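Here is the structure we will look at.
Of the protein chains in this complex, all but one are displayed in their positions.
Now for subunit A:
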Amino acid sequence: MEFSTTTFILEIINFLVLIWILQRLFYKPLLEMIAKRKQHIDQSLEKAKKLHDEAEEQRRLYENRQQLWEQEKKAAQSELHQQFEVEKSAQLEKLRRELEQERQKANVTLTRQQEEFQQHVEKQALENGARFAGLILQQTAGPEVENRLFDLLIDQLAFLPEAAKSSLQLADSKKSLIVKVSSAYLLSNDQRQQLEQKLGLLISPLMNFQYQQDTALIAGVRIDIGAWVLQANVRQELAGFAEIAYESE
């Protein structure tokens, strides 16, 4: 345990030199590097924080934009829905009117068809009725009926309207008139003379009478004087009956 002043002094110097060396070569570079790394980390963290903040800002913007888009979408959907409802209502109204028109048209057509059908049926019924009546009268009619109709014709000639008489007289007074007399049964001579006398008095004495039998008349007489036709027969009456009944509708 010796104390050496030289060693003491040298150790002090040594240690001070060691402090200086370590400070220059060891502590300072390492601490500077650590500080630099810390600064780098701080900068990285700051940059990361900045990026994070920017990302958050972008996210907020995106969310706001998305929210706006959602609102715009809902508004557009609502508007479209309203337009659709309006259009649908208009189309439905138009369709309803068209249907109404079509229904009215159909009703009119149906009514007309019904009326036509009814008229056709009625006409058919009348014709059938006339035909049946004709068949019955054809079976039941005979010379007696014809004689009575001939008498009726003779009687009626006296009561012809003046206009008809004048027309027959004006037909042609210079040459003889051809008078076609058709009857269901052949007229007797008396009847022919009676007819010729009556017509000669009524119209003109110059007449050429042509007689013929026409069973289609069923019973009675038909007289053709030029354009004029005087009829007193069952067939004409039946036809007239049917026409009158048809015209009365």
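Worth a mention:
By our rule, a residue touches a chain if its C-beta (ideal position, glycine included) is under 8 Å from a C-beta of that chain, and two chains touch if they have at least 3 such contacts; residues count from 1.
Everything below uses one rule, namely that contacts and distances are computed from a predicted model.
The UniProt record for the undisplayed chain lists the protein name "ATP synthase subunit a", from the options "ATP synthase subunit a", "Cytochrome c oxidase assembly protein CtaG", "Putative dehydrogenase" or "Sorbitol/mannitol transport system permease protein". Remark: the omitted chain is touched by one listed residue; of A:Thr6, A:Gln139 or A:Asn189 this is A:Thr6.
Although one chain is not shown, part of subunit A still touches it, namely residues 1-12, 14-19, 21-23, 25-27, 29-31, 33-34, 36-37, 40.
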